[in-house]
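Omission of a single protein chain aside, the complex is shown with its protein chains in their original locations.
What follows is chain A.
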């Protein structure tokens, strides 16, 4: 309480002296324009931007969203014979929060099995990135992208399974 009061006093004093009050570092209830440093970090130090060979049988590709909505995510996973995701790549057309959500998604799916990856929830992504309410749909789209990539991978495995059964 005293800290908040002192903080307010500092801000008032600083405004009086024509200094711009520094914006708070914690931005849990910040408007969309105040980018959380975690979101900025994913843009400045991107993890897993790129593409995998989408024709490969071990690669699942998920493409979700629409340019008219301002959000398109492409997420690709590479799965080994044991069903573990060994590599993931993403590309996103969208705001900073969308880029961060899809980037985080690729980080999280790596090392998980296909079944474990299905359990990743948009609420976890949003919490990790401290997304404000207006940006929650970015995390939902990231979850959709993961599921789409897994679904595509499963689809590619089916003719293989049939062949194995036939043999």
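In this section, a residue touches a chain if its C-beta (ideal position, glycine included) is under 8 Å from a C-beta of that chain, and two chains touch if they have at least 3 such contacts; residues count from 1.
The rule is short, and it goes like this: contacts and distances are computed from a predicted model.
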Query raised in the report: What does the UniProt entry say the missing chain is called, choosing from "Hemoglobin subunit alpha-2-like", "cysteine desulfurase", "Signal peptidase complex subunit 3" or "Defective in cullin neddylation protein"?
Result: "cysteine desulfurase"
Report summary line: Residues on chain A facing the left-out chain by the touch rule are 10-11, 13-14, 17-22, 31-33, 35, 39-40, 43, 46, 49, 51, 63-74, 91-96, 98-99, 134, 137, 140-141, 144, 148
